[in-house]
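My questions will all concern the structure given below.
A protein chain is absent from this complex, but the other protein chains hold their places.
Chain nomenclature is as follows: A, B, C and D, assigned in order of appearance, with residue numbering initiated at 1 for each chain independently.
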Amino acid sequence: MAVIIRRVEFFLITLWAAVTINFILPRMMPGNPAEAMMAHFQGRLNPAALHALEVAFGVNTKETIWQQYVQYLGDIVHFKFGISLSNFPVPVMHVVMQALPWTLTLAGVTTVISFLLGTLIGMIAAWRRGGIADNLMPPVFVIISALPYFWLGLICIYVFAVTLHWLPSGFGYDEGGNINLSWTFIHQAITHAILPALTIIVTSIGGWILTMRNNMIGTLSEDYVRMARAKGLHPMRIMIQYAGRNAILPNITGFAMALGFVVSGLLLTEIVFTYPGVGYLFLQAVAAEDYPLMQALFLFVTIAVLAAVLLADVANALLDPRIRAR
Amino acid sequence: MAYQPIAIQEPAPSPATPAPATGRAAWAAGFVRIGAALSSNRKAVAGVLILLFFTVVAIFAPLIAPYSPSAEAFAPGMPPSSAHWLGTTSYGQDIFSQLVWGTRQTLLIGLIGGLAATALSVFVGVTSAYLGGMPDHVLSVITDIFLVLPALPLMIVIAAYEKGGGFWVLVGVIVITGWSFGARQLRPQAQSLRNRDFLESARVRGETSAHIIVFEVLPNMVSLIVAIFLGAALYAILAAAGLQFLGLGNPEDQSWGTMLFWGQNQEALMIGSPLWIIAPGACIAALGAAVALINYGVDEISNPALRGRKRKKKVYVVPNP
Amino acid sequence: MNEPALRSEPSALTASPVLEARGLTKHFHVGGIFSGKTLHAVDDFDLSIYPGEIVALVGESGSGKSTVARLLAQVYKPTSGEILYRGTPIESLHAREYRRHVQMVFQDPFSSLNPVYRASHGVLRSLKLYSKKPRSQLRQEAARILDLVGLTPSDQFLDKYPYELSGGQRQRYGFAQALACGPDLILADEPVSMLDVSIRLGILNLMADLCRDEGLAFLYITHDIASARYVADRMLVMYAGEVVEDGPTEDVLQHPKHPYTQLLLSAVPDPNAPAEAAFPMEMGEPPRVIDPKPGSRFCPRCPYAIPICSQETPRLRLVRPNHRVACHVAQAEEAIAEAVAQSRE
Amino acid sequence: MVRAVDGVNIDVQPGEFLGLVGESGCGKSTLLFAIGRLLSEPAEIVSGDVLFKGTNLVYLKEKQLRHLRWRGFSVVMQSAMNALNPVLTVGAQMADAIEAHERMPKAAMKRRSAELLQMVGIDPIHLSSYPHQLSGGMRQRAMIAMALVFTPDLIMMDEPTSALDVVAQRSLMREIKTLQEELHFATIFVTHDMALVRQYADRLAIMYAGQIVEHASTNEIFDDPKHPYTRGLLHAYPSLFGPKEELTGIPGRPPDLRTPPTGCRFHPRCPYVMEICPKEDVPLYSPRGDDLVRCFLFSNEVMTNERASAPL
Partner (left out) sequence: LSGMGARAASSRSHANVKYGGTVVLDNVGGALWTCGLNPYNGANNFITLGFTYETLVYDDALNGKIQPWLASGYSWSNGNKTLTFTIRKGVTWNDGKPFTAADVVYTFRLLRRNPALDGNGDWQVLKSVSRHGNNVVMNFKKVAVPDFYYVAGQTYIVPQHIWSKIKNPVTYIDSKPVSTGPMVVSKCDQQDIIMMRNPHYWQKGKPYIKELRAPAFLDNGPGNQYLAQGKANWGCQYIPNVNTYYVQGNSNRHWYYAPGSDVDLYPNNSVFPTNIKAVREAISLAIDRRRVSQLGVYGYLPPADQSGIVLPTYSSWYDRSLAKHYNYSYNPSKAIKLLESAGFKRGAGGIFQKNGKKLSLTILGVAGFSDWVAELQQIQNELKAVGINATVSNLSGDTQLSDIQSGHYQLAYYFTGGGPSPYYEMHYVLDSGLTAPIGSTATGDYERWRNSATDSLLNRYAQTTSSATQHAIINELQGIMLKNVPVIPVLEGVSWYQYDTTQLVGWPTRSNEYVNPGCNTPDQEIILLHLHLK
């Protein structure tokens, strides 16, 4: 119980802090969205448009910063995020909702795959200490994890899309495709996700392998594993139920955090692959000083991370009875 | 039951460097110990060699680079040749020279960004753990907030907000977004040290808190601090490359990240100068791999359980009496 | 009876105490920030230690013995109560002044030496802080102290590292650090609990020697009642954060008054006696120290409990010369016995 | 390379309670693990045999060994805190052990587990408890219950009471003894508490620096200790009840097993050291009866030559 209260407390404090930082940051940036829009059109707009834009965006508002803050908090509580300036006059929610499923799916699937695969490899490497898997996999993937993933993406596009024509180089689905739940669409979505997913998985798996291996080596020397051997249990059971399950516990929170982070961390991948997710929206929002969009995105990502962490706590409690008791 | 001779292989010999009696030497000894242990770890040695190579290149860049990195002096888009080992950019600059000069900034970002982020992590993590109570609570929440805030977008906001995004802005952004991870790792270790009797023993002896933190606590965490530094340096290198790639650095800087920015901007892969993108990326990867390898080594050193079993098992047969 | 007279009887009982604790109480806040639970680690602890005296503190694991030591060593701040050093409240003493005179040897010899320094680091630091000797002679002085605690040849032991030492040697470095400050009182927290017999004995003999030769006072915390008997003049028995019995060692051992003391003594395995029958209160609930209710804390396990035990917290009362006990039943018996004796007279 | 256990011969009969005593670090736990082939890297058996009811465990394949484990012999590990898997309930861990060796319906499994817990004095309700929900003493008991699942022929207990205070220790010891008398299994009991084994063990093996130095019935050892080390041990215990006397203990400190002393390993600390001691390895031999001792003091040849000069 206390754990949950402490978690909720943390959740609220962090949320408030993030929301506030979120409010302050864009306002500290110089310039204003109207000028950003003018700059975006690279001189193609009539100079008179600046005035129109300022009126439309409400740039020269007379409200004090405190009034704005209170207004802002109120809006957030009611889930009102206003209109995206860089996508004027489309509401922020619409812009975000259009992009969110893509990112969530890609991020979710890749992170889960990378975590599961990494954990499995780490587990086996530690179990067969000094074996081929142990001598090869961890160092190789640790090195790969040092690759800049966006660069890897560029190279992948060049090799697999441009040169070999095996896979599409970008977008979430084929040109002219319709978004629905048909097999054609799902097939398209998968084909288009292969390259971005691959770059993420390959560069993130090393961390999981290493931490799992290290944890597992720790648990393997625990007395309860020796005890399991003494009991004459099947080796698979010892590896999974005794060593593995205890070794995975410290990784769960990390996994949740990673799950939350990729939502924003996909940014470079999405740019490189023209993937229709929220990552790119961030960059766009910042470039256009689109406060409402930026704020909404920040909020969503923070909530995503926090929610993931909360979920991890639940998962931890399910897997680790000691936490449940506290 | 019968005769039972049993042999236990000795654990890897304890580090040879003696523990010193004075505070400053304890620090030095910590580093020496890690250095000595690193030299016996093959992965770490490989990492150190790569790192040394890049360091030499960075220091002697003016001597190594055949041309000025920014001079737009040659025919654009030349393929590799003996005059231009990696060809030229579409602005007519020598790619190899850019690569050589770019080593400097990339290394500096890794070094300075890593050091600063580590310093902040150590400060927050250790202070928080040592003080305990309310300060600990506040500092932990701050750490967690920074951990939860989406780093890359935050970096983009800050980098965009500071005009031009020069070197120091880049470092600042990296430090702001990169310290919390280390602090989070350090806190529990410092906390577990905090209740070790030797610290209370020092307190009972009458030492001041500052003395205890600096000379009793920290020397015990040298290997973790080194690991955090390496992690932070790797983060700094990759994050800086990402930001510069997005055009959020100063595009006139000489670094591998800006090379990627220009290369991508000029579609180097498509217009026949692929090395413009491949070379700096590969260098970042090599540098990153070096840091990752050293980190891997440090990990094995600080956690004896992880040490490799490369030595062949010697079996002693005890003759039956 | 062969009385080896390890040391002279505590002659100083008449002198003023080195350290006095009055109503020392330590409560720990447990659970989350919102849970208001309080763990009563130590409640209302009184103690006076006189120069040249060894006081043994025994009791169940978790009964608050280490907490008492840490409170006295000012590692923890007491929740309430006061500590007087030679009659002066310690708040009005300079922190270093107090440290110099009251030292502590920590329970665990393996964690009380900083692994990054030579084992003599603590001794040298203590000398640097408190010794008036010139710097050049500090090493010599340290060697002298190591000699004193039996770490010979001391030259060699000055340069050893913790990982090269056995438990007993480490323990003696702890002693050495405490001694280097030149204290009047050493709070020794289970200094022998994890050592095997021979090392254990060495330390006990060392304590006795120091007491006799230097007039030092000790608070000796232990699980090993036989060893307490071996060195201590006085014995305090703690149960669930409270002192339940306090008296001269032999008297407490011969005439244990509190049922817990009786249980404790009966459970000590005796190599010279075969296992005997079960003691009635062996099993039973562990004491309630989180938000305890008034009443005797041993009451739920006590076969002699009378109604008042669960309602009123017993206070320590004199039941024999110099021997006090906190038990309603024992006090009542004593009162009756006294009344009977008086009526006989 | 450390010879943690070097040339140890012990044997234990059905229904016997064998105490194994020695200073800390002398190789007691290692010996138990070696017997059960439970040594984990880097430790290994380099030579010797373990004959369990005639089968040599040392040469058994891992798979065959698995079938023998727990049914034939079981172990109660030194630290009950760490020897139970923290994420599985006590019941699940007992069921694990049963499942590994026998097909049994769930209900029967549960009945058996409950029975065993009851036998060691734990409410069967704790079958669904996790280890951390039990007190130290209860955990020790649960381990013992688990070791009894198949009523094996041999149970090896490694300091099962070290985590307990004297009160709890005594009640657990009594239970073990009762169970043993009922079920008639052999016990190897490791401890460094002389007082404890005095009360419970039938026979004692005294270890020093990886070797057995004395092996005899408990009464024999307490009444007439032979090896100087045993004598030292007995003389290092202050007594709670007897007369108060000054004790001296054993001078010196245990040897470093990486470079054990030559000849008799105890010679650097031995008050009766003789010329021959550092020079020749001492065999474990029987000066009289079944008792074994590893000391030249009782060897006839040496005795005749040197006894006169050595005070006993």
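To be clear about the criterion, contacts are C-beta pairs under 8 Å (C-beta built on N, C-alpha and C of every residue); 3 or more make two chains touch, one makes a residue touch a chain.
Please read all numbers here as calculations on a predicted model, not as lab measurements.
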item: Displayed partners of the chain not shown (whole complex); value: A, B
item: Candidates A:I194, A:A287 or A:L311 - the one touching the absent chain; value: A:A287
item: Chain not shown: contacting residue from A:I179, A:L198 or A:A307; value: A:I179
item: Listed residues B:F96, B:Y130, B:W262 or B:Y296, member touching the removed chain; value: B:W262
item: Contact partner of the left-out chain, one of A:L15, A:A56, A:L198 or A:L319; value: A:A56
item: Listed residues A:M28, A:A48 or A:V77, member touching the removed chain; value: A:A48
item: Residues belonging to chain B that touch the chain removed from view; value: 70, 72, 77, 90-92, 160, 163-165, 247-248, 250-252, 261-262, 264-267, 270-272
item: Touch residues of chain A, complete complex, unshown partner; value: 30-33, 35-36, 38-40, 42-43, 45-53, 55-56, 83-84, 86-90, 94-95, 98-99, 162, 169-173, 175-176, 179, 270-271, 274, 276, 280-281, 284, 287, 289
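Just so we're on the same page, only the chains that are shown with their structure count from here on.
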item: B-C against A-B, pair bridged by the larger set of C-beta contacts; value: A-B
item: Distance from chain C to chain B - Cα centre to Cα centre, in angstrom; value: 49
item: Centre distance in Å when chain A and chain C are each reduced to the mean of their C-alpha atoms; value: 56
item: Interface hub residues of chain D, defined as touching at least two other chains; value: 41
item: For chain A, residues contacting two or more additional chains; value: 129, 221
item: Sites on chain C touched by chain B in the complex; value: 33, 70, 73-75, 95-96, 99-100, 103-104, 106-108, 111-118, 120-122, 124-126, 129-130, 159, 161-163, 174, 177, 181
item: Chain D partner contacts - residues on chain C that touch it in the complex; value: 1-4, 6, 60-61, 166-169, 194-202, 204-205, 223, 225-227, 229-230, 253, 263-265, 267-275, 278-279, 282-283, 286
item: Interface residues, chain A side, partner chain D - complex; value: 129, 220-224, 226-234, 237, 241-242, 245-246, 249, 319-322, 325
